[in-house]
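Complex shown without one protein chain; remaining protein chains in place.
This part shows subunit A:
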Amino acid sequence: MMDVVVTGLVTGGLYALIAQGFVLTYITTNTLNFAIGEFMVVGAFLAMFLHGNVGLTGLLAIAVAVLVTGLLGGLTYRVLVLPFSTEGKHDTRWLLTTVGLSFVIVNLTTNAEGANRQPLGFGNVDSIVTVLGERVTGQQLLLAVVAVVVTVLLVVVISRTRLGGDMRAVSEDAETTALMGISPRRIGALSYVVAMMLVGLGGILWAAQTGVSPGLGPPLLIAAFSAGIIGGLTSLWGPLLGGAVYGLVTAAVGTALGSLWGEVSGLLVVIAVLIVRPEGLLGRRVEIKV
């Protein structure tokens, strides 16, 4: 039983890290980047190129790749999200443009690099470690630790700093905040930069274990989105809880009934949460006076 708990929690850490990418953009811009899986791919391919072709050290390659992925995220917000979300909260054209972007990235990377998985060549904690008496890969544990650290840092920044105050203000009421001299667009772009940096980091660390390919992102996209929905897209702690729940349920049901049922059970939890508590387990319910 403990093996299921440990495996579920550790795997959930990966989902949580990627899900933070959804949450960060959602709380400040009310939009989601559905090309998030492909940003993982971009981050991983960039890191592989910088290390293998440019000759940067592993850490430097990761740092530069994460930064560039973040900047591409900011550019995506400016070009493909902001112009398509100008008609208020019911304007969801950004959904189509980000999905379109994901197809473009998949095609570009597949045609450029092929569909096969290639070793990243660095960054893998090639060991099996014991946690609470159960064995997990060092890389999965690293991802889980990174997810927790990132979440704590985000919470501290957003609750204790001026920038965090601006972000909270924009998430509360963008129009009024704009009248006070804070640019919601700048905050939105910054959120996309930071979110895609996290996604890029997750992609690189995950690819270090499993290899880089254009198909790296999609399997994680579903799990990460599920973690975000379960935990709540308006809470920075939400992805951690959502990732843990999704990871635990899929591991437990997968072990009891088979892997495919494990994945199905995770999605059933998402549906159940949407029915019972649409804002997610830690999400904030917003009531509007009519």
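Definition applied: contacts are C-beta pairs under 8 Å (C-beta built on N, C-alpha and C of every residue); 3 or more make two chains touch, one makes a residue touch a chain; residues count from 1.
The rule is short, and it goes like this: contacts and distances are computed from a predicted model.
The protein name that UniProt records for the chain not on display, among "Aldehyde ferredoxin oxidoreductase family protein", "ABC transporter substrate-binding protein", "Phosphotransferase family protein" or "Multicomponent Na+:H+ antiporter subunit D", is "ABC transporter substrate-binding protein".
Note on the undisplayed chain: of the listed residues A:L71, A:L95 or A:L108, the one touching it is A:L108. Set against the missing chain, the residues A:R93, A:R168 or A:R277 yield one that touches it, A:R93. In the full complex, subunit A makes contact with the omitted chain through residues 3-4, 7, 11, 14, 79-80, 83-84, 86-87, 91, 93, 97, 100-101, 103-104, 107-108, 110-111, 114-119, 126, 128, 135-137, 140, 206, 209-211, 213, 215-216, 218-220, 223, 250-251, 254-255, 258-260, 262-263.
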